[in-house]
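Presented below is the structure to which this report refers.
Every protein chain of the complex appears in place save one, which is left out.
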Amino acid sequence: MNHEKNIIELKNITVRFDGETVLDNLNLTIRDGEFVTLLGSSGCGKTTTLRIIAGFLEPDEGEVFFDSKNMNGVPAHKREVNTIFQRYALFPHYNVYDNVAYGLKVRHVPKDEIRERVMEMLRLVNLEGFAKRSVAKLSGGQQQRVAIARALVLKPKVLLLDEPLSALDAKLRKDMQVELRNIQQATGITFIFVTHDQEEALSMSDTVVVMNEGRVQQIGAPEDIYNEPQNAFVADFIGESNILDGIMKEDFTAQFSGHTFRCVDRGFAPGEAVDIVVRPEDVDIVKPEDGMLKGTVTSVTFLGVHYEIIVDIGGFKWMIQTTDYAGVGETVGLSIDPDAIHVMKKSKYSGLYGDYSTFSDEMEEMNQMSEELAEEYAEELAAERTEEAGDGAEEAGK
Amino acid sequence: MKKVLGNIFMAIIYFILYLPLIVMLIFSFNAGRSTSVFKGFSFKWYAELFTNSAEVGVPVRNTLILAVLSAVIATVIGTAAAVYIYYVRSKAWKNTLNTVTNIPMMNPDIVTGVSLMLLFVFVGRLVGALNSLNFFTLLIAHITFNIPYVILNVLPKLNQTDPHLAEAAQDLGSTPTEAFFRVVLPAIMSGVTSGFMMAFTLSLDDFVISYYTTGTDFQTLPLFVFNMVKKPVRPHIYALYSIIFLLVLVVLLFTNISGMKEKREKH
Partner (left out) sequence: MKNRTFLRRIIGAPYVLWAAIFIVIPLLIVVYYSFTGPDGSFTLDNMKNLSDYGQIFKISILYSIAATVISLILAYPFAYVMSRKKEKTQQIMMVLVMLPMWMSLLILTYSWMNILERQGIINTLLGKLGHAPLNLIGTPAAVIFGMVYNYIPYMILPIYSVMSKIDPSVLEAAEDLGSGSFSKLYRVILPLSMPGVVSGITMVFVPSVSTFYISQKLGDGKILLVGDVIERQIQAQNNYNMGAALSLVLMVLIVLSLALMKLFAGESDENLYV
């Protein structure tokens, strides 16, 4: 593996359906041997991107390069990438062995070699004893392993994973995250992983690509994405954030919430309006007289490792995660270190996020559930729509 | 008490459903010619069926040829059509296809038969043919009413399979054609088989549509029976249908037993 080599390049990719843009001038470079995650919510275009790489979709505009070779017009079965599908798409009429052997058989690999490689693969995914088992009788996790074995046995240069963990329960999901990461490191194959789960993205990847509305919002290492979000969308999508309107007085000095703070950012025009992001765990609760800001606690939730405390300061509800307890109604001071203050240029996402005044645990939970459902549906819909555009035009011509 | 009433009610319905079958079975063994007065037990009508085999043999053979041919062709066209409809994304076009597919199923048989006959007569006049109805018009008619039932059986199977199955096969290196035959077709095979069986039996049984679309030179069993009753019914037809009944029963038992086995294996 060669981390300096670009294995996949997407240049100015645009995909439209009925005038609706699914991917908007997308540029993406993926280095050899990386674990890259495309992260975003429903309809952000992450699955469409994956399908373009796999060859199931052709972009309206732009070019796809593998190893600097233009792949436009090359059909899926001639591309050296393999895909793990969301619901695995195992072949129901074959047993585990024949599923894994499928790609080798299609390539007319000698029988002995097929046997050897399939068994080796089954060992790798811990399914040695399951060769003759019908895939319908496997658990979700086992089916997942078969799908991985079926793809990896072909030694692809790139493995595409389309939300492969979304059908598993929470515990199994954690295990599979570790296992996938191990497999990726052991084989050195480039993984392109699609998910809407930010925790999954942060814990597994070398590089995270945050997408929204068909555009890349930020590309970077998980730490950079979390610590230095480029705009309010990324800040809100990755982790919890307090996002406030502020003004950059001068380099290293920002003003928000009626107070002037020292910070570590520079390069803004003096007096420029900016978005300020402060992570809830970066705020310390201190005595009112020691705090830079003062406010009243409006809610306290015990979450095991820490408390989640909402503090009202001038009408803005701050979310704070701390191990220190403060009672509801208490007046407390807030203290923020300079390096905990992230200053971002104003973007189209400014003002959309950040206040917790309507926040409640129950709502968050409900939103998460419906979001996951909507996500699955919308992704499929978006993919279908892009295909439909072709069909629709054709049918209209009839 | 309620249960007893329910059971009695069901027994009465079943009795009425099976009464004509019982009558048919009994009189197929009648020693006399009548189908109303039982003169004693005899196999003579069964014997006549086989000794005088040309009379019913030809319609039976015709019926089978027609059923096999029309079911095979309808299954091929219908399965392909179902796959096509499954992948159509344009809602309007899909609705149109579904509506047209429903027409032969919803239209009364007599209208389907008459409309096809008029088409054949119309085209026949255009080309100046004397006799526009023959075996081929009958075959076309049977294929036409069979295709929708094949689609009806295959489409739900397609909807049940993983939508990415064909893509998965292509992803692993199969051409689209190979992906269809190696992966998609096996996954929907049970629907294709039941579609074929349905088409086959519908074709065997059809009387009304055949009545309008066949020529004088090709008579199927239902047509033969219908025409025959202008003469008095003779017990040998009952004998013939008793044999058919037996065959249906055997097929049913066979499929049910194999179906149960399959179920057991799944558990």
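First chain written, first letter: the chains are A and B, and each begins at residue 1.
FYI, a residue touches a chain if its C-beta (ideal position, glycine included) is under 8 Å from a C-beta of that chain, and two chains touch if they have at least 3 such contacts.
Source: prediction; values computed, not measured.
Peer 1: If the hidden chain were put back, which of B:104, B:173 or B:195 would touch it?
Peer 2: In the full complex, the listed residue that touches the missing chain is B:104.
Peer 1: Touching the left-out chain: which of A:57, A:106, A:209 or A:243?
Peer 2: Result: among the candidates, A:57 touches the missing chain.
Peer 1: For subunit B, enumerate the residues touching the unshown chain of the complex.
Peer 2: Answer for subunit B: residues 6-7, 9-10, 13-14, 16-21, 23-24, 27, 35-37, 77-78, 80-81, 83-85, 87-88, 97, 100-101, 103-104, 106-112, 114-119, 121-122, 140-141, 143-144, 147, 176-177, 180, 201, 205, 207-208, 211-212, 221-222, 225-226, 229, 233, 237-238, 241, 244-245, 248-249, 252, 256 touch the chain left out.
Keep this in mind: only the chains that are shown with their structure count from here on.
Peer 1: In angstrom, rounded to a whole number, how far apart do the mean CA points of subunit A and subunit B lie?
Peer 2: Taking the mean C-alpha position of each chain, the two centres sit 54 Å apart.
Peer 1: Across the complex, what residues on subunit B touch subunit A?
Peer 2: Against subunit A, the touching part of subunit B is residues 87-90, 92-93, 161-165, 167-176, 178-179, 182-183, 186-187, 189, 266.
Peer 1: Which residues of subunit A touch subunit B once you look at their complex with the stated criterion?
Peer 2: 54, 56, 75-77, 81-83, 85-93, 102-103, 106-107, 136, 150-151, 154, 380, 384-385, 387-388, 391-392, 395-396
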